[in-house]
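I have a structure I would like to understand better, so I am pasting it below and will then ask my questions one at a time.
Just one protein chain is left out here, and the rest sit where they should.
Chain lettering (A, B and C) follows the sequence in which the chains are written, and residue indices restart at 1 in each chain.
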Amino acid sequence: MTPRTFDRTAGAWLALLLTLPALALAQAGPVPLDRPHVEKLGEPGPHWFWANDVSFFNMADGRAYLFDADSGRMLGMLSTGIFFAKLEIPADGSVIYSPETYYSRHTRGERTDVVTYYDANTLAVQGETVVPGRRHSGLPNIGFSTLTDDQRFLLVYNFSPAQSVTVVNVQAREFVAEIQTPGCALTYATGETRFMMMCGNGSLMTVALDDQGREASRERTAPFFDPQQDPVMEKGVRREDVWYFVSYGGDVYEVDVSGKAPGFREPWPLQRAGEGGWRPGGFELLGVHAGRNELAVLMHEQGEPGSHKNPGTETWVYDLAARERVRRMPLTAPAVSIVVTRDEHPVLLASRGEPVIDVYDFTSGDLLRTIEGVGQTPLYLQVP
Amino acid sequence: MTPRTFDRTAGAWLALLLTLPALALAQAGPVPLDRPHVEKLGEPGPHWFWANDVSFFNMADGRAYLFDADSGRMLGMLSTGIFFAKLEIPADGSVIYSPETYYSRHTRGERTDVVTYYDANTLAVQGETVVPGRRHSGLPNIGFSTLTDDQRFLLVYNFSPAQSVTVVNVQAREFVAEIQTPGCALTYATGETRFMMMCGNGSLMTVALDDQGREASRERTAPFFDPQQDPVMEKGVRREDVWYFVSYGGDVYEVDVSGKAPGFREPWPLQRAGEGGWRPGGFELLGVHAGRNELAVLMHEQGEPGSHKNPGTETWVYDLAARERVRRMPLTAPAVSIVVTRDEHPVLLASRGEPVIDVYDFTSGDLLRTIEGVGQTPLYLQVP
Amino acid sequence: MNWLNWLDRIGEHSARQVARTSSRRSFLARLGVLVAGGAASVPLLPVARGQESAAREPAPDEAGKRGPEYDPTSCEYWRHCAIDGFACACCGGSQSSCPPGTELAGMTWLGTCRNPDDGRDYIISYNDCCGKGSCGQCLCNRNEGDLPMWMPPKNNDTNWCQGVKSQSYHCTIAAVVGVATQES
Partner (left out) sequence: MNWLNWLDRIGEHSARQVARTSSRRSFLARLGVLVAGGAASVPLLPVARGQESAAREPAPDEAGKRGPEYDPTSCEYWRHCAIDGFACACCGGSQSSCPPGTELAGMTWLGTCRNPDDGRDYIISYNDCCGKGSCGQCLCNRNEGDLPMWMPPKNNDTNWCQGVKSQSYHCTIAAVVGVATQES
């Protein structure tokens, strides 16, 4: 607005009302006068989590909600544009990276893809890096983007439908390169400056970056499963140098990424004898707790072809050293996505897909609380 | 995407699948092969209506939905950006004008206000005119924008909080001027190139435009009501040369705009003796049927200060010639917004504010059907 | 026009009726959402300052109190007698602070609410917090004192995210900025 006309208009109203506050402020009451300000977050609590919301029925208005599972309270929110998938949160937690897409007319017009930098303490926008407008859009999973272990390079999977990976130097905050990866999808960090992708024939492709973040080399493994017999889901989780994946049928595939090339171990089953009717299923269906060396898996009964995204009615927990199930956690409500907090007294957060998230004690399985009103379709949960 | 990489990627998939459709298409079955295409609307039906949706909980994704009240079917949709209020539909019905606002990052960044031109038959975007980014945002009412009677100038009310009116020549499709209107709000067409506004002291200001759409003259009436005693709502309706408004208390104020300056008639009450507990209320609380010369008003019981936006439990209908109520229509569900179709067998459309719209026979008051799933918060209904 | 009296009259009225009516959760309440409050464009008030401060300042004398009348996340909170929108205390803010990353709007709708603890009327400033999509939590709305859009300072159908970088409405606070005089 133009200051001049503002004065002309608002001036009239001020004349009407200014006397009141003026005289009111002259005397202080027993309730101290507030000084309105903008909140900051401070140190993260052990059970804080982000609920990423693609906002299904209004995709142009994607969000990421920050909640405290202990209080059930919303702590803050980020508005993250259309086709929103998930945040990337570096180890030091000082900043939040968010691959986002915008249209000049919200659902049409010129498309602009960016990586937005948010201050993790103030949740204010620090800046953005414009990247190629080909970011993959769909129901989010862990492979949509990732940070290399050295925390320097953010990788974003593109699908247009050409497959490629965008590399952003998040320290320099500049776009580095787009690496063409025909036949291979998604991104999984596997080392300081290394990541892998899953390819259509059941193999893995490892791409090593040079110090500038450009492709130094790529290597493809032999297929480690048969896509026609028992497809392995792309929804993996990582603990230290091992990525864990599960197949439709319920076998656990361990991929050791400590070396230059991924190493494969003998798959082992989630089900015991007579439990064949149970299958893994959901969107973010795997969770891991590094300290306890435990894997959590969403499971449902009457598994059948096509049920691999059915909500889980139980969470089964496995000792990764013994490769044995240590407990079953029946869920109060079926869930499609789960995450386990990192602390010593972890909670399991389970999203119903609808705007409801259940909080369970990860060790006892007790339901601690149910948080409602979490956006619209919170499909991917993250812990800072 | 780059064609080259597209070939490399998609090429692989095509190889896998092309044989199938090829051989399938070779033979035609009893079900004729479809030729997918994009629909067109054709001639409007008598009971088509637009439900304008500000999309309250996801304002960046505003919409206008076109439905047929006879079939209850959705016919099409427009995506209309943030703070969406309402469409402007000219008499000849060939094009639709839509004052819209966009942010370069959907909820932040650079703001761009436009008037978008949609083909009324294909609902395709024809183009847009950029206007000053000060369009008023809030819960929509009829005064947010209007077309002059000659159909040449679109007027958009601005609030920043300076008050002004943007003039767009919709035939030349160009921005003409922004007219500063301190102390006066909203826009109501009153003639070929004339409109009026409601001012803070209970008066009306008439602005006449010249042939280019620039301000030729402005004139203010004396206050026609006392804002402190019984405020007159800004939510009016027009029939020919008369604008109808109602006060919080339930008096009808008629404003004759046939002359250069508005003429006022003696207010008359909506309630009969003993009906004082009933009050008009809602968002789009007035409807009119020109042919029958009838006014429809949303009414609620236990009226009190602050109840002027309460949903109406009944619609009361008045003969505007006799200024007498001719019928009461109890509503199946409380409604906040209504509109009456223009035809000889009119229906009353009543929005619950939630995504549900009830369709009533305007003459008998019978509920004909209930349409569900109409967006998120359809607060302003229009008939083409 | 004696706006001082007018505002006070509305204020008193609201204060008296808050207990009876403010728990209404009709859709109308949801409509409140859009509305960043309503009246009183007062950009030069203290409410517009102090944005730098980040210290949380819960009103001390409410600390010990129990019940919805003293709960900033409740529609019955005594300061909410004229609120219209999402209560920021449910969005990562408080009754006197905006959620992280939002921008505090300097222009506010002022209400007059009675503190049930000391029976005195206080001037409440309903500043909006802006620049993100709607919070979606703790909707609360009442229309006492609301006037049509021809009187912007008293209209709560208006988005009051004004004078900020982005007008996108997120939530509304309820800050005590003074004590109302009884001279009406």
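Operating definition for what follows: a residue touches a chain if its C-beta (ideal position, glycine included) is under 8 Å from a C-beta of that chain, and two chains touch if they have at least 3 such contacts.
As the structure is a prediction and not an experimental result, all values here were calculated from the model.
Among the chains on display, the ones the left-out chain touches in the entire complex are A, B. In the complete assembly, the contact with the undisplayed chain comes from A:233, out of A:51, A:123, A:189 or A:233. In the full complex, chain A contacts the hidden chain through residues 54, 56-60, 82-83, 103, 107-109, 111, 136-139, 141, 143, 159-161, 163, 184-186, 197-202, 227-228, 231-235, 283, 305-311, 336, 352-354, 377, 379. The missing chain lies against chain B, touching residues 10, 13-14, 16-21, 23-41, 61, 63, 66, 73-79, 118-119, 121-125, 373, 375.
The definition used in the following text is that only the chains that are shown with their structure count from here on.
The chain with its Cα centre farthest from the Cα centre of chain B is A.
Per-chain CA centroids place chain A at a distance of 35 Å from chain C.
Rounded to whole angstrom, the centroid-to-centroid distance between chain A and chain B, based on C-alpha atoms, equals 40 Å.
In whole angstrom, the spacing between the mean C-alpha positions of chain B and chain C is 29.
Shared interface positions of chain B, i.e. residues touching 2 or more other chains, are given as 57-60, 82, 107-109, 160-161, 163, 200. Under the contact definition stated at the top, the residues of chain C that touch 2 or more other chains are 1, 41, 132-133, 136, 152, 168.
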